[in-house]
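Got a structure for you, questions after.
What you see is the complex with one protein chain gone and the rest in place.
Moving on, here comes chain A:
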Amino acid sequence: MSKILVVDDEKNIRLVVGKSLEKAGFDVDYAVDGVQAVEKANDINPDLILLDLRLPKMNGFLVLEALKSDTSTEDIPVIILSALSEEDDVQKAISLGAEDFLVKPTSQCDLLSAVEANVRVEETNGEEEKKEENNNEE
């Protein structure tokens, strides 16, 4: 089961988005600020991160930058889900390595299709392979 990290300071967003994803069959974890987002990304190594841009402690751009500059997290696909819709913000996020940019309020349909298009399915397989390899080694 693919693991998705939802990063948003808004409790309700975490709830609704989380539920939507769970219903669609994803494993969901949450982070409430930028710092926690980076930590969790390292800890749980999710298959996709849904990242808000306006976050406490560390904003989304910085989180994105941190994730993409760390070799252990650089491969995790990131989808931005933000209320910011300026062309500049979109450009910046894409140039920093975001896979997609969803502007709030987004529909469930759009969200799911974006997630499904970007989630690390093969990587998951790869991971399983790795695990298997590890197991083999053990």
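General observations
Please note the rule applied: a contact is a pair of C-beta atoms (placed from the backbone, for glycine too) under 8 Å apart; a residue touches a chain by one contact, two chains touch by 3 or more; residues count from 1.
Convention: contacts and distances are computed from a predicted model.
The chain absent from the displayed complex carries the UniProt protein name "histidine kinase", chosen from "Ribose transport system permease protein", "Monosaccharide ABC transporter ATP-binding protein, CUT2 family", "Heavy metal translocating P-type ATPase" or "histidine kinase". Of the options A:69, A:85 or A:113, the residue whose C-beta touches the omitted chain is A:85.
Contact between chain A and the unshown chain involves residues 10, 12-13, 15-17, 19-20, 23, 81, 83-86, 103-108, 111.
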